[in-house]
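Here the complex is missing a single protein chain, while all its other protein chains stay put.
Then we have chain A:
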Amino acid sequence: MKFYSKLQDWLEGPFSQKMQKFMQNPYMHALQVCFTIILPMIMVGSLASLFNTFRNFVSWLPDLSLINSFSFGLISIFMAFLIPYTIMESKKLQKQKMITGFASVSALIALANPQYVDGNLVVNAGYVGTSGMTVAMVVGLLVGWLFSTYFKHGLFKKDSSLPTVVVVWFESILIIFVLILACIFIGQAVDLFSLMEVVFRPLANIGNTYLGFLLLYMIMALCYCCGLSAWTIWPIVCALYLTNIAANAAAVAAGQSPVYIATDELVFMGWCCLGGLGCTLPLNILMIRSKSKKISTIGKAAIASSIFNINEPVMYGLPVVLNPVMMLGYMAVSFIVPTITYIVFKLGLVSIPAVAMMMNFLPQPISTFMVNSDFRGIILWAVLFVLTYFIYLPFFKAYEKQELENEQEA
């Protein structure tokens, strides 16, 4: 028992502190913030795609693809603005944060090397949308670093007699001019977007293998049960998921079968997050049925959220977070569920989702059916539900025993 409490102390103390320090650097923060704030745009696009799936059953419904084009389809522009804006804000450079964001958008478009034809600006639709996300992230981070360093250093002496506004104008003009010029040269010389794709292709390929798929899930789960935001690696994961679902949709449109398993629709809406990351819905049910008054109270209060796949109440209530016994069960589930899911889809036993929706908060198994319209998916979901229940059971019982002992002593 001494080891146990020492482990807990270490987790809650030095370990947490080190991880917190890592998490709070402005660049990581900016990437996480970016996806949170832009989420409504992704959801609008998802809603349009979801609506379009109904056209398979009711053919006279209008085609809402354009709504997707103007929301999700412009995501690289939004990211290019928001990432350096957030970095500048973290570094307290409030005066220049907006113009930095705009400069980054200029940079992105310049790098996309658009053409001017008959008075029309013709830019590759993918480059400002889902295909350009990696470039947008890199450009956003670089511009954020460049501008924040530049403005912190400043061009003029501190006690210059020029008004602040004028100083900001001059400084801004110079660096933006240089940035755009550089991006024009680069954009015309190199197709950065394809290059990025080639560079990230190996990573994406790894992410699309069983090990990569499993690892990404387990890293998020590990972060979460250690009390860190699971959003740590979300920029990478989300970028992979979005690219994959776009590729799946394109394949289906071309009459082929979708191949990419690592998508938000499959993992979060479908089969790997029953009740939230780590499949805590069965755990919530175990909690409600518990003999411990404290645990069953929390279970009853948390079930409403769990149904909508929000599991912070369960994670922090039982708790699972920084609780060694439950963490073991949590990570066991986080190993077994993605493994089984991957195998089932790889074998083609259930249809791979191919429509972008990204609505993680919809109750399962409703959302499970929505992502691929395949009844066999419901069977898989039910199997995973029962399996997860029995995996959590022994760990839960062990912890419950501890809790009951504590309650008796009190």
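Methods note: contacts are C-beta pairs under 8 Å (C-beta built on N, C-alpha and C of every residue); 3 or more make two chains touch, one makes a residue touch a chain; residues count from 1.
Simple rule for what comes next: contacts and distances are computed from a predicted model.
**Student:** One chain of this complex is not shown here; going by its UniProt record, which of these names is it: "Tetratricopeptide repeat protein", "Small basic protein", "PTS lactose transporter subunit IIBC" or "Dihydroorotate dehydrogenase B (NAD(+)), electron transfer subunit"?
**Tutor:** So the chain that does not appear here would be "PTS lactose transporter subunit IIBC", according to UniProt.
**Student:** Among A:Gln32, A:Ser172, A:Thr341 or A:Thr368, which one is in touch with the chain left out?
**Tutor:** A:Gln32
**Student:** If I consider the whole complex, including the chain that's not displayed, which of A:Gly129, A:Gly317 or A:Pro338 touches that chain?
**Tutor:** Result: among the candidates, A:Gly317 touches the missing chain.
**Student:** Pick out which of A:Ala301, A:Ile336, A:Ile379 or A:Leu404 touches the chain that's been left out of the picture.
**Tutor:** A:Ala301
**Student:** Can you name the residues of chain A that touch the chain not displayed here?
**Tutor:** 16, 19-20, 23-24, 29, 32-33, 36-37, 39, 86, 89, 227-229, 231, 294, 297-298, 301-302, 304-305, 310, 312-319, 321, 361
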